[in-house]
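A single protein chain has been omitted from the complex, and every remaining protein chain is retained in its original position.
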Amino acid sequence: MQTSAWLILLFPLAGTLVNALGFRVLPGKAVGWIGTAAIAAAFVCSVLAFLALQDRGEEHRQVVYVAWDYANTVGVDGKLSLLVDPLSIFMALVVTGVSTLIHLYSVAYLWSDRGYARFFAYLNFFVFSMLVLVLAGNFLLLIVGWAFVGAASYLLISFWYRRTTATSAGIKAFVINVVGDAGLVLGTFFIFRHSHTLDFLGTFDSASKDFASHNGALTAGLLLLLVGAFAKSAQVPLHTWLPDAMEGPTPVSALIHAATMVTAGVYLIARMHPLFELSDTAALVGAIVGCATLLIAGTIGLAVTDLKRVIAYSTMSQIGYMIMGVSAGAYVAGHFHLMTHAFFKALLFMAAGSVIAAMAGEQSLDRMRGFRRALPFTYACFVIGGLALSAVPPFSGFFSKDEILGDIASRGGGWWVFYVLGYVGAFLTALYTWRMIFRAFWGEPSPEARELEEGHLHHADAPFNPATGEIEDTDVGFPGPEHHIAERAPEMRIAMSVLAVLAVAGGVVQVPFVTNWLEHFLDPSFADSRFGAGPSDTLTVIGMVVAVVVAAAGISTAYLVWVARPGTAERVRERFAPLHRLFVNRWYFDELIDLLVVRPFAWLGRFGQQTFERVIVNGLLVGGTTNIVKAGSAAARALQNGFLRAYAAVLVLGMVAMALYFLIQST
Amino acid sequence: MAEVFFFIAAIGAVCGAVGVVMVRNPFYAVLALVFHLLSLAALFLLLQAQFVAAAQVVVYAGAVMVLYVFVVAYVGAAEPTRLRAPVGRGQRAAAVLFGLALFVELAIAVLGSSLKAVPSDGPTVGAGFGSPAQIGELLLTKFLLPFEIASFLLLIAAAGAVVLARRRGGIGTEEADRVAAMDFRLPPGLGTMAEAVGGRSSREPFELGAGGGGE
Partner (left out) sequence: MTLDWYLVVSALVFAVGTIGVLTRRNPLVILLCLELMLNAANIALIAFARMWGNAEGQVFAIVVLVVAACEVCIGLGLVVAVYRRRLPIDVDEIRELHG
């Protein structure tokens, strides 16, 4: 198992290096295949590690492999150590599995882009970083992986780097991620101060002892870790980067901003569960933020009109579910939802990519209509993903979402609020998902759809930026000239089909009353949790019924508003205009952050430059020094004025001084 | 008796010195110096340095001063016009101060000296002291090398003076040598030392074509 564990990391790294260094000599789509093969190999190794892990006894399923010591001094034990346990292998399987499919999709989707090789190098680097994150065995490597995925995200969001919107989005994502990184590192310090080891297992084993009297420090440290989790998982208020991150190519959105990177926060909380269970405050904060996010994002999803951004807000909302779940102790449920969400969200993004390609790059829901007949395969995938997202049985999303809510309710007391709000969120989910589907695929076909029905893929007159409409070209740094739809690209179809099957059948691993394979598998990781007991049988059944009702209500409402009675949407919008404005402006979070953070920092920067740098540093310190030297040299220059009598005077003065000295000496 | 002579000679020397410094006309300054030199010769005689006194009168007052007179006659005694603003306004005051300081220090050194022989008349010396015979003997025995080197120095000085003051190319080329002093004043902005030190040029900015040179 040790070899497989290290190979999981080394294959993507090798893929990056080969693609980055050798892309000039590799022909055609070879970089794409190499990238895909690297991740597929990593997936195979994950499966091997999984099998090897299951071979071991239940008590021995948390294994640490150390490659070397980075530093072992002043009590800091920095090692390159991997922790192979069910949770990390589960995450590795999800990450590598979904990544392989997305790489396969990208082989066809980005084919005409001049930055093809760069894309695959970056994507492999991302997968490598994510695997470092999930396989990390100590805080050091976790932080390294965390930072690397942030960097990979930045590189990929601003992949089309000549687009100003993309580069600004990349910077925004990176800055917010760095805020999270700072929280993560500081949280680690707080925890390390009392645990005196960076190792995960070491920290967890002695957690109750170390923090018995330092609960304040523990809570502070965990809150800082939560800052990191919220930044990475795009929870309120550090969420503003995720919708902007849709500036990246669609496979990037699928992989990073749906399936894997944004789930890092969920993984973090689950990994740190022994610490979270000691501090109720931190757990409660996590749950509250998760719940708030799922509702806020749900409402925004009802109002925005850019296709990818609707799906982005949907991601935010679903991750809110997961965060709420793992904060409340529903670790297995949370990860179950992580897995199913990865499947159907990646599927939705891939299908969205196909629709956008059919629209020749246009992403606005206002312009796309009636693609049902033109893109049948894409439509089918969208519907499957939508049903899974809306938690319709027997699709996978139904089981996972239900399980989270059931586990939360089983904690009793105030947690029932979260339970109810969770179902409100489920209603919103169904509503905005089917809004998206009905608007894009039903109704009178748009001109592009009509063109496609006749067999001719629409091409825009000039390539343009979908967000601002400005004209671009198709050279390096901008998207390529061709657009690829699923119906015409076998690689895309294969990837999407696999994901569709998984979205349909993925729930089978944890069907209530029937199977609990996932729970059984993840048990060794969460054996020390005090929240093992799930909901009672009655509650489970009630939950399932409520979920079905809510989903049906959502879908039918959406049908009514957008298909059966056109014009309802406009009327509702007019009646609830202020509310609509709030939602369309994304609850004004961007403006708030601009006011509270960006402007003070900009002011500080201006102050620093104009006052501090110009006056004090340049004027006083640097200028002062140079002026002193200038004055000195001016004085020295004045001595050399060619004025004979002055020279003689200085001579005589010197003589007088010397004579005086000798006179004094002789007394 | 010797005191009276001493005072006369001393006062003469000092007056001659002051005269050199204060008289405007260089001719008269030279004459003052001659007077001073003759007083010095008297002082030397009082100090029993007959040969040196004679040499002083013949060589110094006789030859060197005559040379001076010739050059002053050649150069002229006119006070040249000031082309630039006076510099070193505090120069005169500083000069007097320094001179005074120097005198005071030297006086203190002399009068406060612990050399016992200074406030005395000196040891009794024989009749041949300071005579040409004694000087000559010293020059040719003990101080032969300085003597020879001094004669070399004279040769070099004579040759140097000829080189410095010669005409180049004959008599008629004086016109070509005639270079106006103003021509040596470079246009402003070309970085002469005088400008850098703050000497103001009294001419208008030099027009180098379309508007004077840039910044």
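As written, the chain order gives the labels A and B, with residue 1 at the start of each chain.
We take it that contacts are C-beta pairs under 8 Å (C-beta built on N, C-alpha and C of every residue); 3 or more make two chains touch, one makes a residue touch a chain.
Because the structure is predicted, anything quoted here is derived from the model rather than measured.
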{"item": "Omitted chain's touching partners, listed by label", "value": "A, B"}
{"item": "Interface with the unshown chain - residue positions in chain B", "value": "2-3, 6, 10, 13-14, 17-18, 20-21, 26, 29-30, 33, 36-37, 40, 43-44, 46-49, 51-52, 55-56, 59-60, 63-64, 67-68, 71-72, 74-76, 79-84, 86-88, 91-92, 94-96, 98-100, 102-103, 106-107, 110-111, 113, 115, 117-125, 129-130, 134-135, 138-139, 142-143, 146-147, 150, 153-154, 156-158, 160-165, 167, 177-181, 184, 192-194, 199"}
{"item": "Footprint left on chain A by the chain that the document does not show", "value": "640-645, 648-649, 652"}
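Heads up, the rule we're going with is that only the chains that are shown with their structure count from here on.
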{"item": "Chain A and chain B: spacing of chain centres that average the CA atoms, whole Å", "value": "93"}
{"item": "Touch list for chain B against partner chain A, complex", "value": "87-88, 91, 94-95, 98-99, 101-102, 105-106, 108-109, 193-194, 196-199"}
{"item": "In the complex with chain B, residue positions of chain A that touch it", "value": "637-638, 640-643, 645-646, 649, 652-653, 655-656, 659-660, 662-663"}
